[in-house]
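Only one structure is covered here, and it is reproduced in the block below.
In this view, the complex is presented without one of its protein chains, the others remaining in place.
The first chain written gets the first letter, and so on, giving A and B; residue counts start at 1 in each chain.
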Amino acid sequence: MSRAPRERRNARVARLSLAPYSVWAVLFIVVPLVFVAYYAFTDNSMRFTTENITKFFTATSTVLGEDGSQQVVRTYMVIFWRSLKLAVISTVICLLLGYPTAYIIARAAPRTQKTAITFIMIPMWMNFLIRTYAWMTILQDTGLLNHLLAALHLGQAHIIGTEAAVVIGMVYDYFPYMILPIYSVLAKMDTRLIEAAHDLGCNNVGVLRRVIFPLSLPGVVSGVTMVLIPSISTFYISQKLGNGKFFLIGDAIEGQYVANNLHFAAAIAFILMVILLIAMALMKRFTDSCVRGGV
Amino acid sequence: MKKIIELRDVSKAFDGETVLDHIDLDIYDNEFLTLLGPSGCGKTTTLRLIGGFETPDSGDVLFLGARINDTPPHKRSVNTVFQRYALFPHLNVFDNVAFPLREQRLPKTEIEEKVREMLALVKLTGFERRNVARLSGGQQQRVAIARALISRPRVLLLDEPLGALDLKLRKDMQQELKNIQKATGITFVFVTHDQEEALSTSDTIVVMAEGRIQQIGTPIDIYNEPENAFVADFIGESNIVDGVMRADYRVTFSGHTFACVDKGFQKNEPVDVVVRPEDVDIVPLERGMLRGVVTSVTFMGVHYEIIVDINGFKWMIQTTDFVDVDEEIGLYLEPDAIHIMKKSEYSGMFGDYSSFSMELDELSDAESEADE
Partner (left out) sequence: MKMKPAAKVYTALIFLFLFAPIAILLVFSFNGAKSLSVFSTVSLKWYRELFRDAETLNALKNTLILAVCASVLSTGMGTAAAVGINKLRKRYLRAALDTVTNIPMMNPDIITGISLMLMFVFVGQLFGMATSLSFWTMLIAHITFCLPYVILQVLPKLKQMDPSLPEAAMDLGCTPLRAFFRVEVPEILPGVITGLLMAFTLSLDDFVISYFTQGNGFQTLPIRIYNMTKKTVTPKMYALATLIFFAILALLLLTNLVDEDDSRRIRAARDARRGRRSHAHRPGSRRPLRIAVSLLVVAALAIGAIGFYGQRAQPLVLNVYNWGEYVSDGSDDSLDTIQAFEAWYKETYGVPVKVNYDTYASNEDMYAKLKSGAVSYDVVVPSDYMIARMASEDMLLPLNFDNIPNYRYIADSFKGLYYDAENRYTVPYTYGIVGVIYDANQVDEADADGWELLWNEAYAGRILQFNNSRDAMGTALYRARLDVNSTDRAVWDEALAALVAQHGLVKSYVMDEIFNMMESGEAAVAAYYAGDYFTMLDAEADSVDLRFYYPEPTNYFVDAMCIPAGCQNQELAEIFINYMLSEEPAIANAEYVYYASPNRLVYENEDYVNDMGEEAMKILYPNIEQFAELYNQYAYRNLDQETLDYVNSLWETLKIN
């Protein structure tokens, strides 16, 4: 049964309470994106051009290959793939580390859960730049980690300035974003479902694989999104922990902005945005069918 | 008796689908009125119209003679006990019950006194500080009633309030509701799809189907004198067969002409004949007005419920005598066991027990109701 007059009143309330947000969303979410597109497709004198876009795909550089030979590569493709690679690795590590953490927390006593989640969140309140800075102190060759390794006679680890350091920074900075959504799904999960699965003959692994994990997919998806998106576009972590030795796509955007090439910066941002939106749409479709098919 | 609420030619549609179709209904002071019908019949919508949660598309809702179509709920002297009680989870028992009084800004001492009184009435004294989430279903029910009654509305609307309770509790609550209604003198408008509940509690029953009122009457009228096949079938068990009125007090069905107590039909008018299962007597074959073969026997405790095939039409008969399956038996009907109804759109749709599945029907009813 539907409800028409309530509907009418609801519609009025909905309109009223939505009005400020709708206006805001159009003005400050939608319109700015139009501006990104506008700047991406114009030159300095605001004339239409596709040059910025083509530059992203075609600009080349000559670099030294592994064997010392000179190779011509597409500059921004290299930057983009490296960003993607590091972001994906970070996301996977976050997921592999974060899922068990979330699972353990969700299965703990309610009081422990609260405390654990609070402590997971605390680092988020410390300034992100300062946090990253502290990692430099830990990871550098004469840093805390190496002192520790030396004390344990485990040799030396050269981490700072490598891609590994950037990955560590990303994992660290975005780790809570992975745990929190997974945790909230797992904590709300009906324990009777798990009992039912056991009852129907699943062992622990089976329950995890066939019941718990499929049911927690929505949390996993939002965790993956919330880690992947910021890692792909970061520019501070790569500068500090990567020792400035390589560019990520965020560095490229920031670099172009600082070099006063607003239009090209907008073009990179625009392309990144389009790629991410497509990827997210695909991911949503994939997981939707998974969730439906799996349960 | 004074009319409190009148519905005048009220219609209502949702998304083009008619839910109420020109309803006229009078509700009197101090009566216990039940809206009875299967899910989707419009009974809840009728209740919501009275409560002010819906406005009619056409027609009027009158309160003590005044049109209240557009009066919002908080300005109506009508309160509701919601299907799942709608107790405020952030308030305890006392605060839930005191809610309307606080809204009226009564002095604190008065509020306390009234709440105490009301909790006593619903037998919840001592539960004042209890968190409502920690009450049992029956207790929550009482809080909901207390809360709805505390501001002394003229009319209390109850939307399937007993649906969530188990059978035993339900019976007790039915009685208790009746007592509360008597004690307070407030008009109760009760919505249910459970005919037994309706029969046992109400002063007046309004049977509804497909957005129309099928019959209004006392429980006894409704049971004994159903106006059409729908009512006959919905209230209690009925065998409904096609018949022809030969003359006043004489009706032919199943190949036999019976004496009956009905009159006023035209000669040879086709009619629906209702025979309640408990009104059929089993007799030896030779004394039987009708004869048939027993196709199933179910033991029900007080009686057996047997299905008898009479000329291909399956009858249900309730009897204390034991008969065997496949046994051929004779059936005897007293004239007052036969009730004649005019043909209606429901003729031929009910009253045959060839695919007996009443329990299943009710189950699915209850489910769809809960889904609403």
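Quick note on the criterion: contacts are C-beta pairs under 8 Å (C-beta built on N, C-alpha and C of every residue); 3 or more make two chains touch, one makes a residue touch a chain.
Bear in mind the structure is a predicted one, so any value in this text is a computation, not a measurement.
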*Just name the one of B:Gln83, B:Gln141 or B:Ser347 that touches the chain not displayed here.*
B:Gln83
*From the list B:Asp24, B:Asp70 or B:Glu103, which touches the chain that is not on show?*
B:Glu103
*Pick out the residues on chain A that sit against the missing chain.*
7, 9-11, 13-22, 24-26, 28-33, 35-36, 38-39, 59, 61-64, 73, 75, 78-79, 82, 97, 100-101, 104-105, 107-112, 114-116, 118-131, 133-138, 140-144, 158, 160-161, 172, 175, 225-226, 229-230, 232-233, 235-236, 239-240, 243-247, 250-262, 265-266, 269, 272-273, 276-277, 280
*Would you write out the residues of chain B that touch the absent chain, in ascending order?*
51-53, 72-74, 78-80, 82-84, 86-90, 92, 99-100, 103-104, 129-131, 133-136, 147-148, 151
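Here, only the chains that are shown with their structure count from here on.
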*chain A to chain B: how many Å between their CA centres?*
58
